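Apart from one protein chain that is not included, each protein chain of the complex appears where it belongs.
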Amino acid sequence: MTADPGTAGLDAVLGDILAAARASTDRGRVADYIPELAGVDPGQFGLSVALADGSQHSVGDADVPFSIQSVSKVFALAIALGRLGDRLWARVGREPSGLAFNSILQLEHEQGIPRNPFINAGAIVVTDAALAGHAPREYLGELLRFIRAAAEDDDIHINDAVARSETETGHRNFALAHYMRAHGNLDNPPELTLGAYFHQCAVEMTCAQLARAGRFLMGAPGMPRLVSADRVRRINALMLTCGHYDGSGDFAFRVGLPGKSGVGGGILVIAPGRASVAVWSPGLNAQGNSKLGTEAVEMLARRMGWSVFG
Amino acid sequence: MTADPGTAGLDAVLGDILAAARASTDRGRVADYIPELAGVDPGQFGLSVALADGSQHSVGDADVPFSIQSVSKVFALAIALGRLGDRLWARVGREPSGLAFNSILQLEHEQGIPRNPFINAGAIVVTDAALAGHAPREYLGELLRFIRAAAEDDDIHINDAVARSETETGHRNFALAHYMRAHGNLDNPPELTLGAYFHQCAVEMTCAQLARAGRFLMGAPGMPRLVSADRVRRINALMLTCGHYDGSGDFAFRVGLPGKSGVGGGILVIAPGRASVAVWSPGLNAQGNSKLGTEAVEMLARRMGWSVFG
Amino acid sequence: MTADPGTAGLDAVLGDILAAARASTDRGRVADYIPELAGVDPGQFGLSVALADGSQHSVGDADVPFSIQSVSKVFALAIALGRLGDRLWARVGREPSGLAFNSILQLEHEQGIPRNPFINAGAIVVTDAALAGHAPREYLGELLRFIRAAAEDDDIHINDAVARSETETGHRNFALAHYMRAHGNLDNPPELTLGAYFHQCAVEMTCAQLARAGRFLMGAPGMPRLVSADRVRRINALMLTCGHYDGSGDFAFRVGLPGKSGVGGGILVIAPGRASVAVWSPGLNAQGNSKLGTEAVEMLARRMGWSVFG
Partner (left out) sequence: MTADPGTAGLDAVLGDILAAARASTDRGRVADYIPELAGVDPGQFGLSVALADGSQHSVGDADVPFSIQSVSKVFALAIALGRLGDRLWARVGREPSGLAFNSILQLEHEQGIPRNPFINAGAIVVTDAALAGHAPREYLGELLRFIRAAAEDDDIHINDAVARSETETGHRNFALAHYMRAHGNLDNPPELTLGAYFHQCAVEMTCAQLARAGRFLMGAPGMPRLVSADRVRRINALMLTCGHYDGSGDFAFRVGLPGKSGVGGGILVIAPGRASVAVWSPGLNAQGNSKLGTEAVEMLARRMGWSVFG
């Protein structure tokens, strides 16, 4: 197919974005609750765009691996939906939470059913469901196979040191898991589900890899077809309404595209029918999403006219 | 311009939707908290679609006027943004609330700043801001002029009996208004702002009128241009993330389009670049949104391939 | 009867308390949300003790009238219980709220039933119930008659300017009242109940008068007998568990006696069988209770061995 006419000036736009990122004096704050993440150089910035025409355009540190953290929740959701189908929705909701990413408040009000699959509690349930009787090792193998197939790249791995680090410091996630177990919404012992969850979050990818891995959500011909078109739309809808925790509304307002952020500073953004975008900059804003990354995709969407909202 | 190729089968789709609506045995529950609304015949169903090519397609009771109620919040937001610009966002947020439409909980946690302009508290602040020193009568005049210009139809009015009825029974809205006034986030006395607010909610329109009135949000050439393209995108983003109260995530998941519902059973839905849709059926689902209306636009979006998510 | 042996050193203790109060450099902060209260001289301090033997001992500004504010809730509760008996408990609970005095959160969770009669929402319901079909003027007449009979002093009045001031600025109380009305837990229009409530709060008394007025809660022979012994015990229990808003536990821990504070800086404290104590100092602590007043009754209870807890 021919390139979307709207992609003509892409390289110039990417150049401007990189220049703006490099000139930025306020880069946000690197997450410090996991020692392995706290040591990352905040000066890095990478951006990669995989277009519907099959081309890929990257700038900056797009080939530096980083910890994708919560961006992994998108792949886990795809796998869990593949295994359970709509039965998954009996265990996790589809509404924005209106609360911080690791809040436990809502769980008490709603009897252990997390609001959506992208807050921590919801993602833990998704991983628990995706385990579906298999050992964590098998699930993690499937997760890596899924991501590698999506990216068409086998050089994607889990950083065990990061996973171990989260296991040691993840008391809030243990609290969430035990709490849901107390409400009967966790099939496996908390330490088993969280073992899988922490390793899932510790997948490392470059922007270039992540942009390619997101192509199955573009809903465009020629892209890897890992889930049905219906499911693509629904995952995108959830990313738009819930993908940035309590900053989801603001991201939709400013960027106008489905996206999922991770505390490692990465964001996967989908321009349906047009592009899969990965951006990475380690410093976070007040909502826990990459500060320069958000600004970069805001500029990208505006300059390219990619907002889904007209 | 020529019709979007995707609109070819529209009339057949509308026919199927009408047949399904007529055959439905569970029509939800008509709102009963306002006497004037409680008396509406629940058997009614109307749907109207205004396309980017300028054509309009309607079925069912598309010419029966109904109380648009909270759908009016979209027009009020456009007016308030026109008056205040981005200063409005100092007084109201842009995040989904994660709570019921008339909840007062969030206000206490966040010092009188409502989460978004489409929950009741937020809409009351928007109306208060839109008053901007003018008398309610002047504001309501401007609101009607805006809606009439958008619909290119002067036969659109406010039902005073409905407005009065809300004034008498609207204790929860009075509670919200006094609460925000206590936090300094209401410029006018509660009874004045609420007087304007209740009248704004009492605007009556038909589906055909409402679909035309929504065209300014399509972002398509030839449509009424009442606000800037940037603002169109942002209003659509807010409708998608916050337009259906605590059912917004589910609406995005199922329909994939920005929409704003009202307790009178109407919903305005925008397919960016393609169509403005109004549907009406008085019975509501558990989240307070039109039950058949939601089902109708879900079928419409799926059959026409209009989801913004691919 | 002879004096309680424990009251021998009372005058010396009162002298020490007065000296400590006069020497205090941190007097808390005078309430500023009602203009009439904001202007009160923070340097004042009064304390009066009415003993079971009929004697009364006072120090400092014990004859300066002040606005009793929420201390009035004790008298209103006695009147409402006299009118409705235990039916009152269908409309208001008997549990500490665990929240600030004017919180609206709990009302949403518990469908408009306030937690106890001493938080604002509960006191508004109590006044609403005490009205019992009568005009505010009649209720306020009964309230004054009750207080005057308890104090055996007719020179006790309502300060209309204070009442008007509260009416104008009491948006939070209007929010609470409308909210409860929306839940069906207010018999009268909010402005009528609040009119009575604001006047009730505006009763002015001296420490000497207030200490005498509290004697009916001492449960000792020879004291005014305005309610039954059973009811005395129950009102005292509510004062101990709920009388100081979110500082009730701390007051019980430090003082060990039932008490009810007001935002005007007054506190009524009951030592069952022994004494009725009124203290006043306008500066408030972080929980909204008189700072020096709390310290004074803490010293008084400890030195006199009056704690109910042994």
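Note that the chains are named A, B and C in the order they appear, and that numbering of residues resets to 1 at the start of each chain.
As a working rule, a residue touches a chain if its C-beta (ideal position, glycine included) is under 8 Å from a C-beta of that chain, and two chains touch if they have at least 3 such contacts.
Values in this document were obtained by computation on a predicted structure and should not be read as measured data.
Shown chains touched by the hidden chain across the complete assembly: A, C. For the chain missing from the display, the contacting residue among C:82, C:224 or C:273 is C:273, taking the whole complex into account.
The chain omitted from view is touched by exactly one of C:193, C:236 or C:261, namely C:236. Touching the missing chain, out of C:112, C:136, C:170 or C:247, is residue C:247. Subunit A residues in contact with the hidden partner, per the touch definition given at the top, are 103-105, 107-108, 171-172, 174-179, 181-182, 190. Residue-level contact of subunit C with the missing chain is found at 93-99, 106, 115-116, 217-220, 229, 232-234, 236-238, 240-242, 246-250, 252-253, 256, 258, 270, 272-273, 307-310.
The working rule: only the chains that are shown with their structure count from here on.
Interface note: subunit A and subunit B, two copies of one sequence, contact each other through mostly matching residue numbers (shared numbers exceed half of all numbers used). Rounded to whole angstrom, the centroid-to-centroid distance between subunit A and subunit C, based on C-alpha atoms, equals 55 Å. Of all residues in subunit A, none touches two or more other chains.
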